[in-house]
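Read the structure below first, then the notes.
Excluded from the complex is one protein chain; the other protein chains are retained at their positions.
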C-alpha cells in the first residue's frame, strides 16, 4: 500500500506497475484505477488552473487511514493513492487511486469508496483561478451524499463533524 | 471510442493517453480504468497460462456495440476496450477498459457495466492450461448475476439466449 | 445454403469449425439446429444443452428467421474478460 502527497506529476505506468507488481503474486486478477483531472471550467465559466492546499502530516496519515479502512472493508490485496498539491494547470492530473483484487467487483467498490471518502475526510482544499482571482471551491452536497452512502452502512463514525 | 481485439500485449500508458487526450478537451475530470490479469491458479490448483478463442468479426462488433450502449446509458465523454486473444502466460494482461466522464460516479458505473456485460455477451472463450491439459472455463453464475443486475433495469433485452 | 460456424467446446465436439448447410424448413435458427443435430452423433452432442446462437454475427434466439447466404454460429456461454 502507498499513500503520497506530492507537487510533481505522476506516471500512470509507474503507479500501475507499482500496484500490480505485488498484487499479481497475491492472486489479483483485477486492477481498477481512478484519475482525477483539472477541468478547464466551472459553473461561472473558464478557469485558469487550480491550487491545492493541504495539512502536512495529517493529509498523509488521513490517506493511509483511508487505505487501511478500504482494506478492512473490501476484499482487496493492495491499494495506493497519490494526491498532488500546489498549483496545477488545466487538464493536469490531480489524484490517482488504484486497487487490486482477486475479483473485479471488490476492486471497483474499493476504488469508489476511497474516492468518495477522500472527498469528505482528507484535508485538502482547492482554489480555482478565474480572471486573476483565486476562489475557494465550496464542498459539494453530492460529495457529502456519496460519502454518507458508505457511512450509513457502518455502526457510525468514530469522530463527527462540528 | 476504440474497441480492439489483439494478440499483442498493451501499454497502460498508451491506452490511458489515448483515452485522456480527447476526453479532457470534452470536459472529462474523471478517468477510470479496469485491467484484467491472468491469475496463476483456479479452484483445482496452479495453472500454466490460458488460451482465448474469439469469433473474428463478431467479437469486434460486440465490443463496439457495448461501448455504444455504455455511452447511451451513462454520462461519459469517451470509452475504450482492448481484449487480448490467443495464448497468455500467468500474470499477463487480458483486458483493458477505460471510461472518461465529467464526474467520477458515471465513469465508475460505465466501466463496471462494460465489464459485466462483456463477460456475458462478447464472444470470447477461455481455456486454462493445467498439467499439459487445457480445460474450457465454465461460465460463472456470478457473472450472469452481475449482467442481469443491469438488464433488469432495462425494458428487456432485444435478443435472448437459447 | 447458410454458413454455420462453431466455437470453443461446441467446435471441439462438432469436430469442425465451419460447414455449409441447406436452408431448413421453416427457415429459423432452431430448425437449422435440429437439422444439424440429426446429421451426425458429433453434431448432436455439440449442439445439446446451453448453446448460444448468433445470426449474422449478432446474438439471437431460436425463432430468428434466416435466409440464403446468412451466417449462423453456435457456441457455449462466453467466458472472456
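Letters A, B and C name the chains as they come in the text, with residue numbers starting at 1 for each one.
Convention: contacts are C-beta pairs under 8 Å (C-beta built on N, C-alpha and C of every residue); 3 or more make two chains touch, one makes a residue touch a chain.
The structure displayed is predicted, hence computed values, not measured ones.
Among the chains on display, the ones the left-out chain touches in the entire complex are A.
Remark: the omitted chain is touched by one listed residue; of A:21, A:58 or A:148 this is A:58. Looking at chain A, the residues touching the absent chain are 36, 52-55, 57-58, 61-62, 83, 94-95, 115, 118-126, 136-140, 143, 159-162.
Please note the rule applied: only the chains that are shown with their structure count from here on.
Look at where the CA atoms of chain A average out and do the same for chain C: the two points lie 49 Å apart.
Residue positions of chain B touching 2 or more other chains: 36, 115.
Counting only residues that touch two or more partner chains, chain C has none.
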